[in-house]
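One protein chain omitted, others in place.
A, B and C label the chains in the order they appear, each numbered from 1.
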């Protein structure tokens, strides 16, 4: 096992702790993966295993067709969707899937989350879009994710009647997008529950997105 | 005390930790039981004891009429309902009862939870049904559970004006059903709060249910 | 310091941990007290002290006029209300005050919580009533609590535009009532948010209340 794969096993296993910390997942219903840079491989959660029991050793390494390369357990049942995204979007280094509650409520109605918050402009650059209904088991979910997010600013898609998929330059960025997606989905839900949120000018959304993507945080991190 | 009973005392005591972890219970209002395979016995929580104080030693062993066989404390006041289910449904190995908030809100209105989420199709195979109002103290609750769940895909029933009962092949499966029931009840509540969730085709619900029951997770677990 | 007072200092300090565990309090806004049996004394939280810093040593002992008898800090600013309840209701051994969110939302509208749940029938015996608006600083809050709860089954009152006071035979029972009050307030809120909860027959409410008060839990506890 290469050192880079060993490091990603550790990263992917521990990043699931952010899904539980922020309450984005129930039981075993959510997963994180990372692309192995420079190799046609990904590292992903095993299927149906409790978050308490995740460890670098039981992460699964698959090729980009979702075939297991290292690991004794079956990979996440969402592996085909993750793999499709890595094949189609070479800039993506991490993928996350959750059924986080508020975001999934928007997905159940098939409604994009309109952008009424500076935090949403920062991270998503505008609305969080809805993807098609698709059945698990083939490439349909992956195709729906890629079709919706290609050329879109948002790193998150609300898959209809299903839940959230997020992408990022690495697994940590995709996890951050999943956390922020639920955060803005919840605030947007509450705002609309008692009336209409005030609109934001497109120029302001653009300005916030540009600044956040290029200035926020520590340079080089 | 047989080894199998000793192991189930441990399992039942520790599974209550999932009820508190997922916020399904307040104070002492919820309980888990397991059937002792091959014996006419069940293991259940003692009545009115704090979740912090549960341990293998204070679990109660009852026969399938709810009569205490081992244990110094009174068994859960819901023991009669658990026992009735084990007598009537030989395939059931675990039963859970909670008043989890969102699911109980649907129960208070006497409304089944319609299936608008793939996660609900996976675990429940369609809607989560409502059972009758029934008073504690005899077989009425047990009869209502069995009448509602017999021949139904759902392992969860919303007992009117009361709360949730779930069943499973073992106690862990029944706890999972209780966790997922609250999760989909909450998402369904939020989805409907701002509009109408989009319908799912029955064929898609059927396909998801079939796949989840037969493919998901690790074989043999 | 008598042994009974020492024990109650421990009990009262540690019971505040249930207020934080169940999310009933923010910052320092909630308090528990206990009557010292057979003495004209009560034990209560100091004012404005963080829940993290509570310990038996910093609990305050007051007489039943709220005058400090033991303790270097000021007692809770709600001490006058607690003391009034102990003077007027000799059967009460514990009092709790919170601004728990859902219950306080009902209090802000001045609406009693109607009884649509078996859990509410068990603990409260029917609706949870509303008390008058009253300013802090004299006996007005205490009078409002006593006027509302005297002769009422409910151990909880929703003080208008303010929050919850609960009573019990001891401090633990009053804390339980505070936990259950928020639990049923939340479920009742959610049930009504999407429609109308189904009514329960008064005879069923009476039967549940009678059973819960006399049969539930462990005898002698």
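The definition used in the following text is that contacts are C-beta pairs under 8 Å (C-beta built on N, C-alpha and C of every residue); 3 or more make two chains touch, one makes a residue touch a chain.
All values derive from a computational prediction rather than experimental measurement.
The residue touching the chain not shown here, chosen from C:6, C:193 or C:215, is C:193. The residue from C:63, C:111 or C:204 that touches the chain not shown here is C:111. In the full complex, subunit C touches the omitted chain through residues 26-29, 46-49, 73-74, 77, 99, 101-102, 104-106, 108-111, 133, 135-137, 160-163, 189, 192-193.
Within subunit A, the residues in touch with the undisplayed chain are 22, 116-119, 176, 179-180, 182-183, 186-188, 190-191, 193-198, 200, 204, 207-208, 211, 215-219, 221.
We adopt the following convention: only the chains that are shown with their structure count from here on.
Subunit B and subunit C have Cα centroids separated by 31 Å. Centroid to centroid, with C-alpha atoms defining each point, subunit A and subunit C lie 44 Å apart. Residue positions 193 of subunit B each touch two or more of the other chains.
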